[in-house]
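Structure below; questions to follow.
Missing here: one protein chain of the complex. Every other protein chain is in place.
To keep things simple, chains are lettered A and B as they appear, and every chain counts its residues starting from 1.
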Amino acid sequence: MEERSKERSSSRKNIYRISGIVLAVLIALLLPVICGFLESGAYYLNVINYIFVYTIASTGLNVMTGYSGQINLGGAAYFSVGAYAVVILCNAGVPTLLSVVLAMLVVAFFGFLTAVPAAKLKYHFLALATTAVGEVVNNLLTVSPGGITNDTHGMFVKALVLFGFKFKSDASLYYLLLIMTALCLLFTWAFLHSRTGRACVATRDSVDAAGSCGIDVRQYKIIATVVSCVMIGFAGFLFAYLNRYISPDTFAAGKSTMFMSMMMLGGSGTLFGPFLGAVLITLIMELLRGIQGSGPYMQLTYGFILLIEMMFMPQGVSGAISDYKYKKDRRRMEAAGGDGKDA
Amino acid sequence: MNDTLKLILQLMIPGLCLGCVYGLNGIGAALLYKGSHTINNAQGAVVGFGALLGYSLQNRGLGLISSTIIATIACFFVGVLLQVGVISQIEKKAPIYVVIATLALSIVITNANYLIVGSYTYDSAVILINVSKYLHIDSVNVDILWSNIVAIAVSFIAMVSVHFFLNKTKFGSAMRAAAMDPFAAESCGISVVKTRAVTWGIMSALGALGGCLTGPLFGVSAGIGIAAGAKGNTGAVLGGYGNMYGAIIGGMIIGIVETIFGYIYSPYQTAFTNALFLIFILLLPHGIMNEKAIEEG
Partner (left out) sequence: MLKIDHLTLHFEGLVATDDICMEVEDHKVTALIGPNGAGKTTIFNQIAGVYKPDEGKIYLDGEDITGLRPFEVCQKGITRTYQVIKLFSGMSVIDNVLVGMHTKLERNFWQDVFHSRSMRESEKEAFKKAHELLELVGLDQYADHPAGSLAYGQQRLVEIARALAPSPKLVLFDEPAAGMNLKEKNDLNEMIRRIIDMGTTVLLVEHDMSLVMNVADIIYVINSGQNLAKGSPKEISEDPAVIEAYLGRGEI
C-alpha cells in the first residue's frame, strides 16, 4: 500500500520535473518575443545576452579552478586574447569561421604557455602568478606597438557575419548565444564525465592518490588549463561581437575578478554554479547601477557581497543547494534505517 | 659616463625609497605566510587607506609626524579587526579561501577609499619637510629629495624595530613559535588567535606607514597602494617567500630596478615588474635567501 503511494508520488514528481523543463525550454525559445512586449524589453534582452557570455567564461574558468583546483585570477587575459584575435583576423579579411578557429588555436597556445609553468605552482602562488599574467597581458595590450589594439581608445567591432547571416540585433545574438551557452555546458558535462575529466578532478582532490592511480598530474593540469582557456577565449570572442567595442580597459583585472566571483558565488565545482553566479552577479550589478550609478558604490557593494559570501557560504549557491539536498537524502536514509553503517 | 652614473644615482634613491615601501609590505607578506600559510590580497588597499588617513589627519592640522604615527597605529588595529572579524571565520572553513576573500576585501576597502576621497589625487598639503627641498651632494652634483631620505630612514627604523620585536621580546618569540607549529604553541600556552591578530596588525601598520611616507612624494589618491601591495609580494618572492629579510632586500631591489626601467621604458613598467615576478616564481622560487616555501605543487 505504502509502496504504491510512493510510486505515485515519485511519478508525480517526474511529471512536475518534465513539465518544468518543457516550460523552461519554451520560455527560453520565446524570450526575445516576450521581451518585445515588455516596456524595457530591449534592455533585458541585452543584459541576458551578457549573462550568456559571462556564463561561458565562468564555466570555462570553473573547469580549471573549480574542477581541477588550478586557481586563476587572470582570466581576463584569455578573454581578451580571444576577443582581439578574432577581431583582428576578421578585420584583416579572414572569413569569420576560420578566424574563430585560428583565434582559438592562438588562445590554446597561450594557455599552454601559461599552463606548463603553472602546473608546478601551489595554490597561493598560482593565484599570484595568474594575477601577474593578467597584468602583463593587459599592459601589453594597452601599450601595443603599431597600434594593434588601437590603444585605450579601443576598437569598434563590426557585426558578426556567419554563414551569410548578419548578427546585428540583440534577438539574433540571443539565439546564437543561447545555443553556444548550451553547447558549452554540454561540453563541460561531457568533459567531466570522461576519463580525461575524471583525471583532472582527481588531481584537485589528491595529487598523491592521483599519481598512484597512474595519472601524470602535471599533464592533466595542463589539459584542464588549456581547455579552460579556450572556453574563456571563446567567450571573449562572443563578447566582442556583443559589445561591438573592445578596448584594453574592458579587459582589465576587474573582469578576472568578476569571472572568479561569478564562479564562486554560484558554486565552484558544480555544473550550473557559474551560470547561477553569472545571473546573480549581473542582476546585482545592473540593479546597483540603476540605483547608484557605476563607480565606487556599485563596486563596493559587489565586493562586500563577495566577501560575505566567502565568509558564510564559500561553496556558493549551487554548492549550498546540493549540500542541503544531500543532507536531506542522508536523513531520509537514516530514518528508513538499516543502511549498514553500524558494524 | 659621468652623466649615466649621475642618472643612476639620481634614480637609485627614489628607487630605494619605493623599494623600502615594498619591503615593508613584503615583511607583512612574509610574516603572514610563515604564520598562516596564506596570502593577503588586501594589503595594497590598506596601504591606500593608511595614506588617506594620514592625509586627512594632516588636513585637520596635525603635523606630518603625528599624523603618520596615528595612522600607523590606527591601521594596526584595523588589521587586528580584519583578522579577528573576517579572516578567522574563513580560515576556520578552508584556509585556501582567504586568497579570494582578501581579494573581495581589497575591492571593498579600495572603493571605500574612493568614496571618502573621490578619485583625484591630493597632494599632501601640510608637510614638515618641504617636498621641493633637495639635498645637494657636491661631489657628484646630484639632487636628492629630502622626502626620499626621510622615507628610507623611517622605513629602516621600522624594519629594525620589527626585527627586534620578533627576536628580543617575549611576544615576538611567541609569534615565531606559533608560526612554526600552531598546535605545539597552543599547548605551551601561546594564544595563536592573538599571534595571528598581531601579525595582521603589524602587516597593516607597516603598509599604512609606507603609504604615509610616500604620500608627500606621489600625492595621495585612493588607488595609491594597490601596486605597492602587489610589489610587496614580488619582492618577497625575490627574496625567498616567507623570509622577512629576503622580503626587505627583494623589495628594495624591485624598487630600484623598476625605477630605472621605468625611466627607460615607462609604458611597459607594469608588464616588466610582473614579468620579473613570474620569472622568479617559476625559475628561482627559493629566492635569494633560499627559502624553501614555494615547492612543487
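Methods note: a residue touches a chain if its C-beta (ideal position, glycine included) is under 8 Å from a C-beta of that chain, and two chains touch if they have at least 3 such contacts.
On a predicted model such as this, the values are computed, not experimentally measured, just so you know.
Of the chains on view, those touched by the hidden chain across the whole complex are A. Across the entire complex, the residue among A:197, A:236 or A:314 in touch with the chain not shown is A:197. Residue-wise, the contact with the chain that is not shown comes from A:217, picked out of A:90, A:104, A:217 or A:317. When the missing chain is restored to the complex, the residue among A:98, A:182 or A:209 that touches it is A:209.
Residues of subunit A in contact with the chain left out of this view: 187, 190-191, 193-199, 201-202, 204-206, 208-217, 269, 326, 330, 339-341, 343.
Keep in mind that, in the parts below, only the chains that are shown with their structure count from here on.
One finds 34 Å separating the Cα centroids of subunit A and subunit B.
Of all residues in subunit B, only 33, 37-39, 41, 86, 89-90, 93-94, 96-97, 99-101, 103-108, 110-112, 114-115, 230, 233, 237, 241, 267-271, 274-275, 277-278, 281-282, 285, 294-297 touch subunit A in the complex they form.
Interface residues of subunit A facing subunit B in the complex, by the touch rule stated above, are 71, 73, 117, 119-129, 131-133, 135-136, 138-140, 142-143, 207, 257, 260-261, 264, 295-297, 299-300, 302-304, 306-307, 310-312, 314.
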